[in-house]
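The complex is shown incomplete by one protein chain, all other protein chains being positioned as in the whole.
Entry: chain A
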Amino acid sequence: MGLAKRIIPCLDVDAGRVVKGVNFIGIRDAGDPVEIAQRYNQQGADEITFLDITASHEDRDTTVEMVERIAGEVFIPLTVGGGIRSCDDIRTMLNAGADKVSINTAAVTNPDFVHEAAERFGSQCIVVAIDAKKVSAEGEPDRWEIFTHGGRRPTGLDAVEWAKKMVDYGAGELLLTSMDRDGTKVGFDLGVTLAISEAVTVPVIASGGVGNLDHLVEGVTKGGADAVLAASIFHFGEYTIPEAKRYMAERGIEMRL
């Protein structure tokens, strides 16, 4: 018995509303973030992550209000990612009640931002999101590279080296998404998950490609992930969080049931 592996549902938010429907039976309004967060909390989600996809700056204020409302009702860790570019952005989200922020593109364009953010707010609230894609050809040694802009733009940065650098700069946790798996439902890229998990001291959250509960199990047992993040398998009611937790626990993984 010991530290439990975490299951983290991820919700896309646009102007303070959850988009890409979440199907809970009996929910009044499929886009209400407070109600959705409460349902996931009741189901035993270990944390909740919001990915803010709001395009316009003005609409971001509604995301802040949303975080405030959720933080007043749901008492598990909340992470907000998407559009975090400055220490002011971080302060705004933390003051609203977020516990962690996830920095993505801004870390690639300005790594010192991660350092500054960790110094100012503490590593415990700084998650760096790493979007990696396999770039080695068949037969070559495995190599993964960092991509930005939703996986369209290569950066030339080696994913494992980049992960180590981000931890040196003060990242308290890494959210690793295998971009070539995202949305495929064929499972995590276990190679890059294990390579990064073994290379760094901080927890790694595996993301991208989950299609069934065995994928969650493998992420932990073969990928060495400390937490697994998934969106669609929970949102569309294919599996519930209690089902996923029981399934993982039956396979010898420590879970909070």
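The rule is short, and it goes like this: a residue touches a chain if its C-beta (ideal position, glycine included) is under 8 Å from a C-beta of that chain, and two chains touch if they have at least 3 such contacts; residues count from 1.
Just so we're on the same page, contacts and distances are computed from a predicted model.
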{"item": "Undepicted complex member, UniProt protein name, chosen from \"3-oxoacid CoA-transferase subunit B\", \"Spore maturation protein A\", \"Imidazole glycerol phosphate synthase subunit HisH\" or \"Metal ABC transporter permease\"", "value": "\"Imidazole glycerol phosphate synthase subunit HisH\""}
{"item": "Residue of A:41, A:63, A:102 or A:207 in touch with the missing chain, whole complex considered", "value": "A:41"}
{"item": "Identified contact with the non-displayed chain, of A:18, A:36, A:51 or A:71", "value": "A:71"}
{"item": "Residue among A:62, A:155 or A:221 touching the omitted chain", "value": "A:221"}
{"item": "Contact partner of the left-out chain, one of A:12, A:99 or A:238", "value": "A:99"}
{"item": "For chain A, the residues touching the chain missing from this view", "value": "1-6, 41, 46, 71-73, 75-77, 94-97, 99, 121-125, 172-173, 197-198, 201-204, 220-221, 224, 226-227, 252, 256"}
